[in-house]
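This part shows subunit A:
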Amino acid sequence: MTSNPETDKEGFLRNTDDWNPAIAEHLAELDGVTLSEDHWEVIHLVRDYYENYRLFPANRVLVTKIREAFGESKGNSIHLMKLFTGKPLKHIAKIAGLPKPPNCD
Partner candidate 1 sequence: MNFAMVVHGAPYSSEACLSALKFARAVLESGHSINRVFFYHDGVHTANSLIAPPQDEAPISEQWQEFGIGNNIELIACIASCLRRGVMDETEANRYEKSGSNLASGFTISGLGQLIDASISADRVVTFGV
Partner candidate 2 sequence: MIVHTINKVSALGLCDNLVAEDDKIILLEDGVYLGLQSLPFSVFAIRCDVDARGLRGLLAAQTEVIDYDDFVHLCTEADKVCSWF
């Protein structure tokens, strides 16, 4: 593991294989975010989803999956917006070491 994985100018890993939990902490810190248990729930969920389906879930799908796994209080967009900065899905993808999504929303 390297403490300074190569990233592009938006902070996405150039090689998503570089990802590990310590790097997630590092990428989050660069954006001023300290990863809590709530963050990790989401990160693990999207990584599992990607592993299963080769897809980053659409917002409504992600919200539903979080609700199913962690309950009503977390199953909403506001929960994600509180945890992640800017466009939440893009930020999650970055910290979770998943492919950079096209800039189309």
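As a convention for this text, a residue touches a chain if its C-beta (ideal position, glycine included) is under 8 Å from a C-beta of that chain, and two chains touch if they have at least 3 such contacts; residues count from 1.
Basis for inclusion: all candidates are chains of the complex that A comes from, given by their letters.
Everything numeric here is computed off the predicted structure, so don't read it as measured data.
Visitor: Which one of these touches subunit A in the complex: 1 or 2?
Guide: Selected candidate: 1.
Visitor: Enumerate the contact residues on subunit A facing candidate 1 in the complex.
Guide: Listed in rising order, the residues of subunit A that touch candidate 1 are 8-10, 102-105.
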